[in-house]
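Excluded from the complex is one protein chain; the other protein chains are retained at their positions.
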Amino acid sequence: MEKVLMRGNEAVAEAAVRAGCRLYFGYPITPQNEISEYLSFRLPQVGGVFLQAESEVAAIHMIYGAASTGARVMTSSSGPGISLMQEGLSSLAAAELPCVVVNMSRGGPGVGNIQPAQSDYFQAVKGGGHGDYRLIVLAPSTVQELVDLTYRAFYLADKYRNPVEILGDGMLGQMMEPVVFRDPEFPPLPPKDWAVRGKGNGPRKWIVCFDLDPKGLEELNLRLWRKYRRLEEEEVDYVTFGCSEPEVLLVGFGTVGRILRSVVREGEKEGLKLALFRPITLFPFPKKALQEYARKARAVLVVEMNLGQMLEDVELAVRGEVPVFFLGHTGGVIPTVEEVLEYIHFLLAKEVRVWK
Amino acid sequence: MEKVLMRGNEAVAEAAVRAGCRLYFGYPITPQNEISEYLSFRLPQVGGVFLQAESEVAAIHMIYGAASTGARVMTSSSGPGISLMQEGLSSLAAAELPCVVVNMSRGGPGVGNIQPAQSDYFQAVKGGGHGDYRLIVLAPSTVQELVDLTYRAFYLADKYRNPVEILGDGMLGQMMEPVVFRDPEFPPLPPKDWAVRGKGNGPRKWIVCFDLDPKGLEELNLRLWRKYRRLEEEEVDYVTFGCSEPEVLLVGFGTVGRILRSVVREGEKEGLKLALFRPITLFPFPKKALQEYARKARAVLVVEMNLGQMLEDVELAVRGEVPVFFLGHTGGVIPTVEEVLEYIHFLLAKEVRVWK
Amino acid sequence: MEVVFKRPRTLLKKPFTYCPGCHHGLAQRLIAEVIDELNIADRTIGVGPIGCSVYIYEFIDVDFVVGAHGRAPAIATGIKRALPDCVVFSYQGDGDIAAIGTSEIIHVANRGELITAFFVNNAVFGMTGGQMAPTTLVGQKTKTTPFGRNPEVHGFPFRLGECLSVAEGSAYIARVALTRPQFIRQAKECIRKAFLAQIEQKGFALVEILSPCPTNWGMSPKEAVDWLEQHMIPYFPLGELKVKECLSRETS
Amino acid sequence: MEVVFKRPRTLLKKPFTYCPGCHHGLAQRLIAEVIDELNIADRTIGVGPIGCSVYIYEFIDVDFVVGAHGRAPAIATGIKRALPDCVVFSYQGDGDIAAIGTSEIIHVANRGELITAFFVNNAVFGMTGGQMAPTTLVGQKTKTTPFGRNPEVHGFPFRLGECLSVAEGSAYIARVALTRPQFIRQAKECIRKAFLAQIEQKGFALVEILSPCPTNWGMSPKEAVDWLEQHMIPYFPLGELKVKECLSRETS
Amino acid sequence: MKHHEILIAGFGGQGILFLGRTLALAGMFEGYEVSWYPSYGPEMRGGTANCTVIVSEEEIGATISDHPDICIVMNEPSFHRFVPLVRPKGLLVVNTSLVRTHCPREDLEVLPVPANDLARVYLNGAEVTNTIILGALLARCPVVCRKSAEWALAEALRGKRESLYTLNLKALGVGWEFVAKGG
Amino acid sequence: MKHHEILIAGFGGQGILFLGRTLALAGMFEGYEVSWYPSYGPEMRGGTANCTVIVSEEEIGATISDHPDICIVMNEPSFHRFVPLVRPKGLLVVNTSLVRTHCPREDLEVLPVPANDLARVYLNGAEVTNTIILGALLARCPVVCRKSAEWALAEALRGKRESLYTLNLKALGVGWEFVAKGG
Amino acid sequence: MARARVIIDREFCKGCALCTYACPKKILVISSDFNSRGYYPVTVQDVEKCIGCGFCAQVCPDVAITVYRE
Partner (left out) sequence: MARARVIIDREFCKGCALCTYACPKKILVISSDFNSRGYYPVTVQDVEKCIGCGFCAQVCPDVAITVYRE
């Protein structure tokens, strides 16, 4: 299969087209503009629709409309734009409409800046909108994984009838790496018999995102809840790397995950016993697996490009069994291999105190 | 002092006026409309401004503008409207602008319904918008507390230069209870020398919510982080009630808190040793205090009008030292005293398993 | 005996959930009649609002999508782009379309999106209990303009139809009322043309329907229709505001 | 020697951050000149956009507030309502004002909010690297209309000025260009009137400034101003679109 | 220990919320803990209204009640909806002018009050059926005393026409007398 | 173990990103792990551009580099900004046609290439200073071999005019020869 | 013999009375008896006078009226 050198943003766009996405609605925002720019010529080539919306609010509701018809649809944005989509995402989740949302996140809060960051973790994973819903959240760490997870995102969206967010960052979106487009193989999906396409001769259908009766709305919420539990059982994904009984287990996702991989390798050279746990699904979070890995380590070190968000999920998984430490940068500052190693040395030099 | 029977929504509005709020911008949404309806005649009486915005997005940015001038300002909404404000709230936090936002939350996700719910906890507490920011979040459980916390909200907003969310629900907003407006006494606040009011003869000022330089933006984030740590040290608030060494420690906020108070009382009648821990500040969350109380109990039972959100903060506080159980309703269904008691009996009947 | 008037086929047989004297039901009946006459029920998709008529999908017997408050035009765009052969219409109140959803409706018109929009203007936010709408008249008292709408404070009543007529992409814009049988006949004809503008690919079409809200106006149904005629129509004049080429101008 | 032309006092002495040939700097200079002439720098508050001119507060020596993309009109409303004696102006690009911020600018106009708005129309999203704007011309190639803007797919170029003129609350709406000395003189006069509309409490005022974006148009600065004159002005005609009462109509 | 959970239901125009508020005010004047909680929202489109008033010696937890011990139904649809919920041995006050159905439950104490008829006969048909019912209720079950209810009416009608107060005072009396005199 | 972190900086119009991409492509053809990461955003308004290319035998972590071992500066402002960051003993390639300042650091190997002058003299002033510099770099330091760079140029220019490819091939040679012949 | 007939669905009618104003013959009146939803529906008082013009049905917001004519 041909290896091509491709920018992350363009790779995700191409993967979407290959995954059968035929409609894209979005509003420009750095650092993910190449996604729409690519699709603006690529989608028409395959008879698809690229439409630049007047705003992110409009975009997410165009998604709502198009997803209602059963089509595979995608939008993409970054921090501020994703914030504007929160009401829409909550509605999509309530209406159980499949769609894929890419967040190439950038420094926040506010307009912040356009450099890479991971400070939208909470928003993505806990549900930044109102109500008890969750997005499926996938965190790629290479351009290749961006491609592979884009395929998977469309699959999961359809399988669970739930919006999926691909949580990347400016670095992933902007960088080029070699990539291969492998044809994904997924089990067959059920027909979209819920889709609204004009009733034709059949019974009519409708899609709504409310239920004014509390009992009915609670039923919807419980259905969603069961779906999320099922996700936790069936779809959790992560990779590990390095020593099997490490002194320090490093935990990081996405871009930080790849940096931590270098840390493990460099650390080895310095005689450190390190391992990496990199969650690929942020929701469902690989709680149990992480807990097991953490038990084998003396300490856990979470590194993020934020000030401690996934940290909470790690602490919830580790449950106080092993001390958990944190190193974070934010606002577009990217942690370096050197400083992580330095911090590890510092931790190991002191007696590692119990997590307090 | 005169006791008056007042609807929660009107009480919060009156308290805001007494706290010196002179500008309100908002967009109608049930179940909090009485706030704006009240202010639409009350604010003009005191020379203030009531303006119905064209949307929640506009409202929160009117707040941004008015707050920039140093005025005390407020908006209010419910679930979907608060979701639409996420970008604005992130911006307000980034620009360190004080303001008060009331969320009389309702059943979600999506349009959901208009009955009471607490499923916006994550959104309020973890930051539903992008970036590493937090709102100060206060959770009243009676109309009286709604009043007292409204005063406090304005004070804290100014003291910390941070948006404050009052997280109520439809029940609190709609119900009437007797209430007394006590003049609050707060330590003096520093002058708002950062406010933009036209430069006059002095140096000019500006308020922005970005920093395109990563180092600068990281500095802002660290400043915010220090502020949040200070909040955790100085402003945590909660109440407890009941037995000092309970078999089950009940934890619930807002409306659920008052129901749990009845549970403790009714339980006592049935010979149960129960206690209630009711956080008043949801951010900063009373972590340490809760941990200490939890240690004295055999088990912790969290009750929420959602499917388990504050639960995570409770687990993070309890750190696996005591088993934590959960009972939740959502979509407008309100937990009853009877069912909570029943669940407690059930828990105590079984040997309480270790939190797994 | 011949049937002079009966319930249209596409209007499901159940009582409306609106207040006595509210014209939401009347408007929906006319839409159903036109869908019947054009025989497009099988390929029509409606997009509902958040507002008193949120339950519209319970009444008109076609496929429906209802999303968030104000976003029907965006939702309709998504549907129409996915299924260009379907007939897509949206139905919104003044709060939905002219307050929170202003941007969406303007850009749909500007893009000349091939959808048909119905805008029920009752000069008030009905569902939320009677707050000021963008279309509330000067001096009109509402829950949030207790002393009457004052343009110096609250701005002027917004004429959305006129505003959309400026957009190049709009093909047909009309304003109607349903307070008299002859108005109702004209309204139906406008609704028909608005659907045809879509079917014949002329561009975006909108029919603004002036409608009473006796409940929030604090009037009897009869007082409400009278008030509508006396106060609303002068500010929101009836008629076809824009008819792009090909579309014949006269109302039958 | 007498000074024929020098930098206005209110324009801080530092190089602009715009590309060579970009008219953002020119527009800001004119605003600074008018502020000087009206002697209002001490009580003026500017509201900046998100767009290439996000750093406007670094250049014009008055108090400033910059918030989220597209919301300057709402922010300006908040400021003006809090401080009615201040002179409040906003400054936005076409993406900021006519795409994401459509609703805010329309309602500010409709309310007749006493603010002065400047709208720099360069037919493209400059800051984000040249995507289609609502004002992109038919056939114009941008990063997201690689085959040129096609009205059937992307809709028509949006004439915001005309749309706002319909609003009852707008007092003064003009469109100007800065490609020639005489245009610049006229523009300055319009800017002056737009400030006066606020100061004299006439209502909302907006000046749309056609502006080249050589970088994203892929042209030299000279080619860009020529293209602007040949292609933009015919679709976006210059002149005063609305002058409400009292305000004299002629441009000096 | 005094603790009453009172559900009041009827048409939107019947002054249901006012009745509830008056009762809650009276309770407050007597020093009880009180709460008032209306049904709200688009439900009102259906033309019905209801509210729950709790008067108690203890702090009030939930302000709704799944099983009220007092239930006032002012019209037929409310009767069907709420009668099944009333706590066994509870008191059911029925506006028999508008409710035709006979109460099917044997475990309730039923207080029939032909409020509209009383209004027609004694008050010239004035729209004060709510206050008549309140008077009747208080005569049967002293949730609050009559005097407090009168103060409460004064408070609830503050800023309204004096005559409205007088009318309601009268109505309270009409309801009271109707029961006191043995219905 | 081969591992190069190459920073390339200059004006927007100088083909900085193209140079980087060609280098990364060549590395990919040779089977190395490669990454290319541009500076992006409004920084570009200032008229400068830079990118980082990493060519390595190991999987690549961060795609930026705080301390590149190879740095190509194509203009004066980039020189001042980036020279201080280069790793000690690193290689600094300077377009001396546009950079006047002399390198103040003693711990760097400096390769001066008067790229604009070379273009003027040998290539009729064509705008291929970037490829000239690439040729010069490869002649000095075999990050990738010349053949791979030629393939990479072909790939990077796929779909463009044939003559553009020929021109770049020539430019690569001009740079190469300049260094090979001892500058 | 009646040349036209008007049938009112008592359960659909909400007693808004708009039809009573629209009827040129003024033969529609609000009844004094309420329906199951508590509304007082309209009835035809003098069906003989009905001309089958359909105005009542046209203006009825609740589509409660069907009109027949010979």
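Should a chain be cited, it is by its letter among A, B, C, D, E, F and G, assigned in written order, with residues numbered from 1 in that chain.
As a working rule, a contact is a pair of C-beta atoms (placed from the backbone, for glycine too) under 8 Å apart; a residue touches a chain by one contact, two chains touch by 3 or more.
If you're wondering where the values come from, they're calculated on a predicted model, not measured in any experiment.
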item: Which displayed chains the unshown chain touches; value: D, F
item: Identified contact with the non-displayed chain, of D:Leu11, D:Ile50 or D:Ala117; value: D:Leu11
item: Residues belonging to chain D that touch the chain removed from view; value: 1-7, 11, 15-16, 18-26, 29, 178-181, 184-185, 214, 220-222, 225
item: Sites on chain F contacted by the missing partner chain, in the whole complex; value: 11, 46-48, 75-77, 98
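One rule holds in what follows: only the chains that are shown with their structure count from here on.
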item: Copy pair chain A, chain B: interface residue numbering same or different (half cut); value: same
item: E-G against B-E, pair bridged by the larger set of C-beta contacts; value: B-E
item: Mean-CA-position distance for chain B and chain A (Å); value: 28
item: Mean-CA-position distance for chain D and chain A (Å); value: 38
item: Numbers and ranges of chain E residues touching at least 2 other chains; value: 41-42, 46-47
item: Contacts with two or more other chains, residues of chain A listed in rising order; value: 30, 51, 54-55, 57, 80, 87, 91, 95, 110-111, 113-115, 208-210, 212
